[in-house]
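All protein chains but one are shown in place.
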Amino acid sequence: MTRVSYKTGRKLKNALFVSILSLMTSLAVLPLLSLLWSIGVQGVAALVGLFGAPLSRGAASAVLASALVQSLITAAASVAIAMPLGVAAAIYSSQYAGLRAGRTIRFIMDILSGLPSILSGMVVFVLLSGVSSMLAGVLALVLYMLPVVVRMADQVLVAVPVAYIEGSLALGASRIQTIFAVVLPTAGKNLVTALLFVVARMVGETAPLLVILDGGATFQGKAGFQPLPLRLYSALAQGGSVSHQIVYAEALILLAIIVAVYGLARWVGRSDR
Amino acid sequence: MGKALEARGVSARFNEQVILREVTLQMPANQVTAIIGPPGCGKSTFIRCLNRLHETTPGATLSGEVLLDGHSVYDMDPTEVRRSVAMIFHRPNPFPTMSILDNVAVGLRLHGLRNRARLAESAEQALRRAALWDEVKDRLHLYSSVLSLGQQQRLCIARALAIDPVVVLMDEPASTLDPLSTLVIEELIEELKRQYTIIIVTHNLQQAARVADKTAFFLDGEMIEQGTTTALFTTPQDKRTADYVTGRFG
Partner (left out) sequence: MRQVSARGWNGLFAGVLAACVLVVIGAGILALATLIVASAPSIREFGISFLWIPAWNPLHRQYGALPFLYGSFLTAGIAVLLAGVIGVTTAVALTQIGVRWLRSVLSLLLEVLAVIPSVVYGVWALLVIVPIIARLTDHQAGGSVGAFTGSGFGMLAGGVVLGVMVMPTVVAVTREAIASAPKDIAEAAMALGATRQETVALAVMPFVRKGILGSLYLGLARAFGEAVAVSLVIGNQPRSGGGLLGRASTLASMLAHTLSGTVPPLQTAALYELGLVLFLIAAVFYGLGRSYIAREAISLGFLPW
């Protein structure tokens, strides 16, 4: 058989392929590096500026502290509602629902969890007829988060090997005993990881809070219910009197919190090999 | 004609795990060399080092030398090595997105042959050598999935032969096939060794005894013993070899 060699062309093509891939990958990470750099630099400078000057220190720390506390309370409250409800629903869809019911539930959760977050704020705004409070904010976050929690938890619980479950049932354990003694412990680490990812995503979520802020009077800049992401957004969109320093400092703090929660999730979910 | 292959002190790892330790083995030209051993002894990894496929797996590293007709394959371009040292896998893996003809022609196309008539001619020749031509000549343009598993494996052999290699590596080529297809493949090996050097990994001792001129026994990543097939099976020197070939373990 004939050997037709055109080695050089192939090598060139492969080299071109590798360089394009490398170039594109660099382009893909560039935004993150740019983001960390710009917000890091501006944020640190702002923090130094705010806390370095005795005059601004008190005001700045009061503003930041109140925003932080509001953020944490909002997050904690919505987690406290959404997680138990969502995980319970996921236990049903993964352990009790039949094949078809499970698939249907999963499909509905899929669609719901893909919906734009801003809609949940609008819906809660209508339902509470314009009442604005931390409660409204929490409800909006819960509405947005619930299907996501169900989907993520279901995905983890479904991955528990059927053999374990059948082994437990074969020993005469009831469904409840099996769920608490076998399913949840087996899924445990991954479940916590999945839920922490949801928390990381939720802490920075702004849109659901947007329209319920102060009876919707976002741009009048009233004080009141103002968790960190919301403060950031209204400061940016409202402009004028708000100092850039506070904005950068808040962005940096928010970013740090979220990266920390993300890191925690990764740490919990690390494989112990 | 086939060419001789020689491994000198080949060691291989996946991450921290040592798979092969200092394996040295001569694989003479135009002979069938069988590598036998229990699962996990490193025999598959060994032949994957011979065509430089081992290094394509993430986490894989290796050391030592592999000589093809006296030239180190680790000094050559890997694509050229794999062109000269073809490989048949344990599960038939024809390209499911291509026709039977394209499956055989694809290697030649990769290596630069464009002429349609010449491609068809070479493909026919390869299919004949793989004893598949008569079964597929009327349906060359159908997808490879219409073939039986045994036919698919012979298609893979035809695909490998089409690029005109000098060595053919076979990684348990009959392990997923029925006895009849296995017989066809074994007869084919007998036929092919006139033109190629063949190295076959198998955990089937009878198969090794039937097809191989030379046999090497691997255990736990080490080459325990090698020799002519007759010698290794009838008068093994090492007790572990004796235990294995008499069926006391593995």
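Letters are used for the chains, namely A and B, taken in the order the chains are written, and counting of residues starts over at 1 for each.
Everything below uses one rule, namely that a residue touches a chain if its C-beta (ideal position, glycine included) is under 8 Å from a C-beta of that chain, and two chains touch if they have at least 3 such contacts.
Predicted model only: the values in this text are computed from it and were never measured.
> Looking at B:66, B:132 or B:156, which residue reaches the missing chain?
The missing chain is touched by B:156.
> If the hidden chain were put back, which residues of chain B would touch it?
51, 53, 56, 58-59, 79-83, 86-87, 89, 91, 93-97, 106-107, 110-111, 156, 159-160, 163
> List the chain A residues touching the unshown chain?
10-11, 13-14, 16-18, 20-22, 24-25, 27-29, 31-35, 38-39, 42, 85-86, 88-89, 91-93, 95-99, 105, 107-120, 122-123, 125-127, 130, 143, 146-148, 150, 152, 155, 174-176, 193-194, 197-198, 200-201, 203-207, 210-211, 215-219, 229, 232-233, 235-240, 242, 244, 247-248, 251, 254-255, 258-259, 262, 265-266, 269
Everything below uses one rule, namely that only the chains that are shown with their structure count from here on.
> So the centre of each chain is just the mean of its C-alpha atoms; given that, what is the distance between chain A and chain B in Å?
One centre to the other, that is 50 Å.
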